[in-house]
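Excluded from the complex is one protein chain; the other protein chains are retained at their positions.
So, chain A:
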């Protein structure tokens, strides 16, 4: 039984079709990559899994419960493309706010804030206003904010955009260690070398899933040496 099931999801904004008959099964404890060029519908699909957007057609289930529900929103952590931080507030205040929205108790909250900031290596900047943060620090703080309530499913929309290779490596190390704690991760990306790091991939193009499988399976199936080539073969064939 898959942890996240996407069944026959189609969606259009007005007359513009964004997603067309999407079916995905994501197993518990996997890092699942949604790969595709910008405009492929990655963010739309991710928003649906989070429960912000209702698809025109089809259903999504997480842990056998239908999306959207408030119960599931406690289970998922979402990191959007924008950093979603309050610039005037300090790192601590941002996290205190998000934590109290999730209903964390005071003592537990302070302990969780320390723990997630440790994870993203920002503990030294606890009381600094976010507007003084660099781009990479903001990205990491966003990640920390989505980990605060210990979600079982982490949904990350382009988490490493605008982040240097060293930091990107650190963040991926972090994903691995989260995975070891049993957390399922869905991550969108258009960076090919990131795709290689996922356990399972779905190639999205023009609102359709072109191929799905582990990076190795995909490369074998198309008889190519890299995910980039898979992508070009699949996309070019259309």
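Keep in mind that, in the parts below, contacts are C-beta pairs under 8 Å (C-beta built on N, C-alpha and C of every residue); 3 or more make two chains touch, one makes a residue touch a chain; residues count from 1.
Here is the rule we go by: contacts and distances are computed from a predicted model.
> Leaving aside the chains on screen, match the unshown one to its UniProt name from "Anti-sigma regulatory factor", "ABC-2 type transport system permease protein", "Imidazole glycerol phosphate synthase subunit HisF" or "Inner membrane protein YgaZ".
Matching the unshown chain against "Anti-sigma regulatory factor", "ABC-2 type transport system permease protein", "Imidazole glycerol phosphate synthase subunit HisF" or "Inner membrane protein YgaZ" yields "ABC-2 type transport system permease protein".
> Going by the contact rule already stated, which one of A:20, A:63 or A:93 would touch the omitted chain in the full complex?
Of all options in A:20, A:63 or A:93, contact with the hidden chain holds for A:93.
> With the missing chain put back, one of A:74, A:196, A:212 or A:226 would touch it. Which one?
A:74
> For a quick check of understanding: of A:8, A:21, A:37 or A:103, which residue touches the chain that isn't displayed?
Reading the full complex, the residue touching the unseen chain is A:103.
> So that we can see where the missing chain sits, which residues of chain A does it touch?
47, 50-54, 68-71, 73-74, 76, 78, 80-89, 93, 97-98, 100-103, 129, 145
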